[in-house]
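What follows is a short report on a single structure.
All protein chains of the complex are present and in place, except for one that has been dropped.
Then we have subunit A:
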Amino acid sequence: MNATIALILLQDGLTSGLIYGLLALSILLVFLVTRVLWVPAGDFLVLGALTLAVLRQGEVPGTVWILAGLAAVTAIVETWRAWRAGDWRGWPRLIALVVVPSAAAVLATLWLAPQNAPVPVAILLVLALVTPIGFLTYRLVFRPMVDQPTLTLMFVAVAVHYVLTGLGLTAFGSESFRSPPFLPGRLDVGFTRLSYQLLIVLAVSAALMAALGLFFGRTLWGKALRATAMQRFGARLVGIRTESMGALAFTIAALIGAVSGVLIGPMTALYYDSGFLVSLKGFVGTVMAGMASFPLSVLGALLVGLVETGASFYASPFKEAIVFGLLVPFLLWRSAVQIRTRGKGHE
């Protein structure tokens, strides 16, 4: 391998690593706040990518009907729950949260999509359509099961993944989609030529990670989310409602998924069911970081991207095996560390 190929592989690895990194952030956020293993992370990426591709063809994406249907079902179920419990206190606000953003996104898309909306508008529509699906999934499925064991939550998350995949098939069909690049071509920087797509992915993911960092470090709601993740009882004692935090975590996770989908859409052809493998790779990144640290999860995911690109160049049939094989040494190392610290605790 010469330096030129190495640099190209490095670029490709970084690009997919950053996407996995974004998903790793959403997986870790949802897990720490709600204990749900966010298997559908990749499905949100796929929804984002396919929605953008269809919008850029000047057509109305099926996401509109997924969102409208979910919002309607959630509104009905929440009304039934309020009626059954005889408790209507939170109902008007909840229905507004369920109906208003979804209806606005659906109507705006129905109006703007056939007019071949410019790219920035199309991107905003993607975010507006995909993000509420995260919130609705939480209200409809996970909030009623907050007290269930982690294993149950994981199987339900797998079920949600299959439902979303099925909805994706109905909405987009079985063919692959790839949106046109935002900026075609490469930038000559002397020793190599950087694709504009890589630069966009770098800039957007860096901006998104910085925004998340500011949100978690500086704002009251961001701190409340972290507090819920690290000390649930303490958070409840100061009046933070864990269910609001769960809804917030799912909404942010869906937003991250949608942004990743927008970024990856022009780089690779995606099918309605491409999400699962992408989720698993983000998951490998978070496991390497011990399901605990946001920055380390991003580093882990970057390593996954780099190893994956290297493996597809040298041993492409074993690409996935090598990537998931990465987990083994990390898990062995972590359990060794754990055994050692536990041993010290007993002394």
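Basically, a contact is a pair of C-beta atoms (placed from the backbone, for glycine too) under 8 Å apart; a residue touches a chain by one contact, two chains touch by 3 or more; residues count from 1.
As a convention for this text, contacts and distances are computed from a predicted model.
The unshown chain of the complex is recorded in UniProt as "ABC transporter ATP-binding protein", chosen from "ABC transporter ATP-binding protein", "Aspartyl/glutamyl-tRNA(Asn/Gln) amidotransferase subunit B", "Cytochrome b561 bacterial/Ni-hydrogenase domain-containing protein" or "4Fe-4S dicluster domain-containing protein". Of the candidate positions A:Pro120, A:Pro149, A:Gly190 or A:Gly239, contact with the unshown chain belongs to A:Gly239. Contact with the chain that does not appear here is found for just one residue of A:Gln57, A:Gln231 or A:Ser335, A:Gln231. Remark: the residues of subunit A touching the chain excluded from display are 220, 223-224, 226-227, 230-231, 233-242.
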